[in-house]
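Below is one structure. I have some questions about it.
Here the complex is missing one protein chain, while the rest keep their positions.
Right, subunit A next:
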Amino acid sequence: MSEFEPISFYLVSCSLVSLIPLGLPFPFSSNSWTYPEKLSAYECGFDPSGDARSRFDIRFYLVSILFIIPDPEVTFSFPWAVSPNKIDPFGSWSMMAFLLILTIGSLYEWKRGASDRE
């Protein structure tokens, strides 16, 4: 259990690295001299006519799903990799069956072109 001591260092440094760029603009951002007109969007002098957001593209969700599916694959590989002497070849082959089933899925994804850039 004592191998978790570097993680406490990572806790502090990761928090600093993410919170310092987040908090640094706050002293320089809107102060008592800003008024709503200054903060509103500029549309050549007309009043802003609608939201600036475009519709969310569903392919971003597909990218996240295609990460989430191999994530348990890797997670299940961790205990399997540590103890090959206790699991006799039966254990190794059951892991191979698992990987084969997920390979079928990734083959489908490849042929379907789900991870193409466009």
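Following the convention adopted for this analysis, a residue touches a chain if its C-beta (ideal position, glycine included) is under 8 Å from a C-beta of that chain, and two chains touch if they have at least 3 such contacts; residues count from 1.
Going forward, contacts and distances are computed from a predicted model.
Q: Among "cysteine desulfurase", "Autophagy-related protein 9", "Deoxyhypusine synthase" or "NADH-ubiquinone oxidoreductase chain 6", go ahead and choose the protein name stored in UniProt for the chain not displayed.
A: Choosing among "cysteine desulfurase", "Autophagy-related protein 9", "Deoxyhypusine synthase" or "NADH-ubiquinone oxidoreductase chain 6", the correct UniProt name is "NADH-ubiquinone oxidoreductase chain 6".
Q: With respect to the chain omitted from the figure, which of A:Pro6, A:Gly23 or A:Gly113 is a touching residue?
A: Reading the full complex, the residue touching the unseen chain is A:Gly113.
Q: On subunit A, where is the contact patch with the chain that was removed from view?
A: Interface residues of subunit A facing the absent chain: 1, 4, 51, 53, 55-56, 58-62, 64-69, 71-73, 75-76, 78-83, 86-88, 90-92, 94-95, 97-98, 101-102, 104-106, 108-109, 112-114, 116-118.
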